[in-house]
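One chain of protein is taken out of this complex; the other chains stay put.
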Amino acid sequence: MNETVSGTGAWPDLAGRIENGVHLLPVRIYYEDTDFSGAVYHANYLRYCERGRSDFLRLIGVHHAELFDHPESRQRLGFVVTAMNTRFHAPARIDDVIEVHTRFVSLGGARFDLVQEVFREAQLLFSADLKAALIDGEGRPRRLPDDMRARFQAHLNESP
Amino acid sequence: MNETVSGTGAWPDLAGRIENGVHLLPVRIYYEDTDFSGAVYHANYLRYCERGRSDFLRLIGVHHAELFDHPESRQRLGFVVTAMNTRFHAPARIDDVIEVHTRFVSLGGARFDLVQEVFREAQLLFSADLKAALIDGEGRPRRLPDDMRARFQAHLNESP
Amino acid sequence: MNETVSGTGAWPDLAGRIENGVHLLPVRIYYEDTDFSGAVYHANYLRYCERGRSDFLRLIGVHHAELFDHPESRQRLGFVVTAMNTRFHAPARIDDVIEVHTRFVSLGGARFDLVQEVFREAQLLFSADLKAALIDGEGRPRRLPDDMRARFQAHLNESP
Partner (left out) sequence: MNETVSGTGAWPDLAGRIENGVHLLPVRIYYEDTDFSGAVYHANYLRYCERGRSDFLRLIGVHHAELFDHPESRQRLGFVVTAMNTRFHAPARIDDVIEVHTRFVSLGGARFDLVQEVFREAQLLFSADLKAALIDGEGRPRRLPDDMRARFQAHLNESP
């Protein structure tokens, strides 16, 4: 079936979109996402939020693989969540399309704050505010490189 | 951020596409997909294949939620995999875009056979042939309804 | 290999233990738990905490399957987390044994509060306080049945 391989360029929306300072990522709910209660398993909202953060970073030019295997730095840099406050408002279910909304709300030396919300159409299902940091391979906080900082700064969105 | 909700219609490729009798679904590799070896955790290819099957069915008009909560049948119908032979050819890694290719290769009374392959660009990473069946809430095989059978039949693709 | 089936009774510690009003559950870190950074994927701590809550409930005689398929109530009762505040202190890694500590700290009509902490030996890796509720199949809060309430009450542990 090799001739049908269509390449990454064939899926322009795969990393979502940034609109009005908010990153939007659609997520389809599959079997794997649900539990026997019929609802999405609660911890999975954290997976969706991580996908949203990763794709937001991707769209502004920050890539996990490069940070982790950077040929010069050899520091195995990576982002970690240090605190996350979550609210579960309503459940998503099989076959649903939900949308993860992500914004950067503030920026420190090695740390930054985000707000993330998950909607199904206009209904809010899940919300979280979280603190993340850049760390090296020994777990020490590392100051955000200047070019990365500039990109984050350009997308700060403090509106409620 | 409610005003930015864009609705399902805004993501036309979310369920992949059917091209030349093969369903194609792109999958991004996130943190959650990898393990400490740096590669994608092997069981996750089964999750990607299940997403591919679900979206293939979705595009031909077969929905899990309807089967499971059908107002008339009350039979809680659902698909199960009964056997799956898998080959792991090469690993996917963080940030990769892979593509799941799915085709129906044969069709019985309650059962059908599929072939699924996962590519990164032209490289084959994973392949599987599997048998699936429609069962009711007691786990008994159920003959595929005629309209569903006709849809499957229209997409049979036995070519290697 | 059937003759070697040893039955549930052969694994006395499988649901952990309650000691001094705290439920303790050991969790082994496997490939599936880690991500390419080498650490445990952050959302997995919520899975471990859910295992801890489920086994605490199991040891005091409250079972998910019974609540969900109760022959009389027909209400499909189940527990949901409504809010969870989490702190990620240090990462667990492959082959680690960690321990989930769970205590009930307060009890309302349909709701209750818990504190959960994850340790590796004496080191705190993760902590959370959370609110959970009993709901029916329509998502409405349901008052805790009296016998369940009595069991929770007997294990309240407000100490820090």
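Going in written order, the chains are labelled A, B and C, and every chain counts its residues from 1.
Methods note: a contact is a pair of C-beta atoms (placed from the backbone, for glycine too) under 8 Å apart; a residue touches a chain by one contact, two chains touch by 3 or more.
All values reported here derive from a predicted model rather than from experimental measurement.
Peer 1: Using the definition of touch stated at the top, determine which of B:10, B:60, B:84 or B:107 touches the missing chain.
Peer 2: For the chain that is not drawn, the touching residue is B:84.
Peer 1: Which of B:42, B:58, B:111 or B:142 touches the chain that is not shown?
Peer 2: In the full complex, the listed residue that touches the missing chain is B:42.
Peer 1: List the chain C residues touching the unshown chain?
Peer 2: Residues 1-8, 10-15, 19-20, 22, 24, 26, 28, 30-32, 47, 50-51, 54-55, 58, 63-65, 68, 93-95, 97, 99, 101, 103, 117, 119, 121-122, 124 of chain C touch the chain that is not shown.
Peer 1: By the contact definition given up top, give the residues of chain B that touch the hidden chain.
Peer 2: 36-37, 39, 42-44, 46-47, 50, 64, 68, 76, 78, 80-88, 90-91, 139
Peer 1: Which parts of chain A face the unshown chain closely enough to count as touching?
Peer 2: Within chain A, the residues touching the omitted chain are 31-32, 34-39, 41, 43, 93-94.
Convention: only the chains that are shown with their structure count from here on.
Peer 1: Quick one: compare the interface residues of chain A with those of chain B and tell me same or different, with half as the dividing line.
Peer 2: The interface is built from the same residue numbers on each side, given that over half of them are used by both copies.
Peer 1: Taking each chain's centre as the mean of its CA atoms, how far is chain B from chain C in angstrom?
Peer 2: Centre separation, chain B to chain C: 32 Å.
Peer 1: Where the centres are mean C-alpha positions, what is the separation of chain A from chain C, in Å?
Peer 2: 27
Peer 1: From the C-alpha centre of chain A to that of chain B, how far is it in Å?
Peer 2: 25
Peer 1: Return the residues of chain B touching two or more other chains; collapse runs of consecutive numbers into ranges.
Peer 2: Expected reply: 31-32, 93-94.
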